[in-house]
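Note that this complex is displayed minus one protein chain, with the remaining chains in position.
Labels A and B are assigned to the chains in the order they are written; within every chain, residues are numbered from 1.
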Amino acid sequence: MFNYRFQWKQAWNRLPEMLDGALITMQVAILSMILGIVLAILLTLFRRSGNRVLSGVATTWVEIARNTPALFQIYMAHFGLAGIGIHLSPYSSLLLGITFNNAGYLAENFRGALKAIPDTQPRAGRSLGMSDLQAFRFIVLPQMIRISFPTITNQMVWAVLMTSLGVTVGMNMDLYGVTQDLNALTFRTFELFAIAAVIFYVIVKIIQAGAWLISRRLFRY
Amino acid sequence: MKVSLPSIAAIATIAISGSATADLLDDVISSGTLRCAVVLDFPPMGSRDADNNPQGFDVDYCNDLAKALGVEAEVVETTFPERIPALVSGQVDVAVASTSDTLERAKTVGFTIPYYAFENAVVANEGVEMADWEGMKGKTVGATAGTYEAIWLEGKVKEWGEGEFRPYQNQADVFLALSQGQLDATVSTVEVAEANVESGKFPGIKIVDKAPMVPDYVALITLREEQGLINYMNLFINQQVRTGRYAELYKKWVGDGEPADLTIPGVYR
Partner (left out) sequence: MFDTALTANDFIFLAKGAGMTIFVTAISVFFGTILGIVFGVIRYQLGPFWSAPLMFVLDIFRSIPLLIQLVLTYAFLGTVLRLGMSGLTVACIVLTLYTSAYCAEIVRGGIEAVPLTLRRAARSLGMTWAQDMRSIVLPLATRVALPSWIGLALGVMKDSALVYVVQVTELLKSTQILITRLQEPLLLLMICGAFYFVISFPVARFGGYLEKRWSND
């Protein structure tokens, strides 16, 4: 029917290399999420702090992360920072770029989530003798995470998909980088990228299933 | 409406046999345009002039080929990793893109005889102690993803078992990273290395040594099954050398000196 002959075997033989790449992809995504959540909580605190400098820094961060392409952020993390003398490996640049993006988006979402938590609650905590930070830690934070949980899951999926942008900063260990390397060797574009697509799909499904399990365990009312 | 399977098969057969009688060579001549994939961040083979129009050795070769065929040339810019997808997806008819003729790639696309041969040089950041090419061992090195020298260099790094290899998406990023000190060294064609060192746009880089690789023979490529066009281009490449056009373009884009030898002693072709 088609003029094109599929050569699945040639691509299939490379599966082990691609699976190794998938592990790196997962690793970058998970690390960037952990760091991203911690930073997003910090940014949220900064924005609530009332300190002009701190909240200015946080707002700038959030707006840049949300209003420029992720590709641009990752590229800047590598070549931009090097322009002022900070040299990061492709792995660190990619991790930094995605973390920056994650933190920005999550911080914005956390802000929305906070609105759903009545101000009276932390005040009640304060009157029970909690410090400001304790009230945030024990009363606000758990609810905030619970409300934002679907968004956190989505951002995690995004983080996985964003690892594919690492190739622009010389990353060749992740799934997309490995696939591109193999493509340069064999020129079997369709077959290789189809396999990569399936692997990405499976990773995303695993994450969504995991998130569902976690939410069932943690958030039973 | 019910359509029987045999009738679909019959239509498909007609469609296929209809397209099989005219090959790509015929299509190009009758369409009046030759679409060439050219990499334009690879001076002096392909780059852009001050008005951002394509120029370079490969661009001229595309124009010459179109002229020989009696058609208009259309230059389609691709990067190294993207040139084959552009070809196999029918965006372009041929790629005049300094494509190294490896056996692995020949499984997918059709190569002509070589039309140019590169020698490769090791370029290092001035801050790095490096006497010859073996000094790259254990260093952070990089090259343009999808190129012959990248494949070679990555192989070397794996063989040495130390150091790090980074493929960037284009030549400019490689030299930017080298100039910034993110890379200790790179391997690129002598032509590109000299052009970049002389331009002064990348401060702090120097040519260290020639890379000990087999000369990188590059060929024109088209679809694997288009033997008619491949034959035509083989003759075209031969004629370019015979008529002195090859030497002329070498002088125009690369400089004085002997143009690279395209024959390999001791073997038929």
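FYI, a residue touches a chain if its C-beta (ideal position, glycine included) is under 8 Å from a C-beta of that chain, and two chains touch if they have at least 3 such contacts.
Keep in mind that what you see is a predicted model, and the values were worked out from it rather than measured.
Touching the chain that is not shown, out of A:Leu42, A:Ile117 or A:Ala194: A:Ala194 (per the contact rule at the top). If you put the hidden chain back, the residue from B:Gly70, B:Gly90, B:Gly138 or B:Gly155 that touches it is B:Gly90.
When you scan A:Leu71, A:Ile86 or A:Ile145 for touch with the missing chain, the hit is A:Leu71. When the whole complex is considered, the residue among B:Val28, B:Val59 or B:Val76 that touches the unshown chain is B:Val76. The chain not displayed touches subunit A at residues 2-4, 63-64, 66-72, 75-76, 79-80, 83, 157, 161-165, 176, 189-190, 193-194, 196-197, 200-201, 204-205. Interface residues of subunit B with the unshown chain, by the touch rule above, are 40-41, 47-48, 50-52, 76-78, 82, 85-86, 88-91, 170-172, 176, 199, 201-202.
We take it that only the chains that are shown with their structure count from here on.
Centres computed as Cα averages put subunit A at a distance of 36 Å from subunit B. Listing the residues of subunit A that touch subunit B in their complex gives 1, 3-4, 7, 10, 78-79, 82-83, 87, 89-90, 167-172, 177, 180-181, 183-189. Contact residues of subunit B toward subunit A in the complex are 12, 16, 80-81, 84-85, 88, 104-105, 107-109, 142, 145-147, 150-151, 154, 164-169, 173, 176-177, 180-182, 225.
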